[in-house]
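The complex appears here without one of its protein chains, the remainder shown in place.
Showing chain A:
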Amino acid sequence: MCFSTKPSQIYIDPTKSNMVDVLLSDAEKTFIIHGIQDNLRDDGRGCEDYRHMEIETDVVSSTSGSAKVRLANTEILVGVKAELGEPSPGKPDKGRLEFFVDCSANATPEFEGRGGEDLALEISNMLARAYDCPSCLDLGKLCVVKGQQCWVLYVDILLLECGGNLFDAASVAVKAAIHNTCIPAVTVSKDEGHVDIELSDDPFDVHHLDVTSAPCIVTLSKIGHSHVVDASQKEEACCLARLMMGVTEKGTVTALKKEGSGSLDPSSVEEMMETGKRVGQALNKSLKEVLCQEEQKGKKKEQTGFLR
């Protein structure tokens, strides 16, 4: 059970940055909570259903890899830039992966100035944590000269429209964008102590990273006595506690985080994790299929543009 003093008097805290711009009356909230109890949500979904998701890769030609994800009215654009840099001292034989989230004020005026900073930090920290395990992504492939040069992947996440469930959408977009990333081939030659790095002239002489075991984030929102995946903005406003999980295709958990001002019963934590694992594995599987299709279509595919 979700714990709070008076469940009927939940209101949106203006200081909570991830609850963007929805005002619901108590009656509307009760309606949503009761619906979820009967496994029927206000848009007709069941508790474990995602909204319609569209994924498109290779959308920005100035990047090494990019992807756009539209989840109902949440729109996220991810661009990956590969640059040469120094490896971190702790991992001299690995490349680096850096996440940056930009909350565009287009999405909501609350993000103006430094308004979106907290949310941006939360998303990038969660992604960094989910990807921070040796088996998720083979960063050893990004090493160029051990201890001196490696590829740094700057993963920039741009929120274009906020319609709830930003974390899941962002993680799907990141996985798709990394899948799409082309890392140019380099040749390293050593003579008399100093190292020469030469970049291949052929634009098709590139290699890709394997994202099969990369995680997707699944957010489970506790609403009333039940929990739902992929909460819409309205549902997020009714939710006091969320559990976010980084789940891989194998069903392992790479990151776990409870978020929100409420607390959870240990038994419901377990239930939520069960659901998260099941849903996460299914999400990874269908994402893999979609990414395979995208790859086969190649350049011939129809471009659809943003924010439709």
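What we mean here is this: a residue touches a chain if its C-beta (ideal position, glycine included) is under 8 Å from a C-beta of that chain, and two chains touch if they have at least 3 such contacts; residues count from 1.
Everything that follows uses one rule, which is that contacts and distances are computed from a predicted model.
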| item | value |
| --- | --- |
| Chain left out of the displayed complex - its UniProt protein name, from "Translation initiation factor eIF2B subunit beta", "Exosome complex component MTR3", "Trafficking protein particle complex subunit" or "MMS19 nucleotide excision repair protein" | "Exosome complex component MTR3" |
| Identified contact with the non-displayed chain, of A:22, A:60 or A:133 | A:133 |
| Touch with the omitted chain, as defined above, among A:125, A:148 or A:212 | A:125 |
| Touch with the omitted chain, as defined above, among A:158, A:255 or A:279 | A:255 |
| For chain A, the residues touching the chain missing from this view | 3, 5, 11, 13-15, 88-91, 118, 121-122, 125, 128-129, 132-136, 241, 243, 248, 251-266, 269-270, 273, 277 |
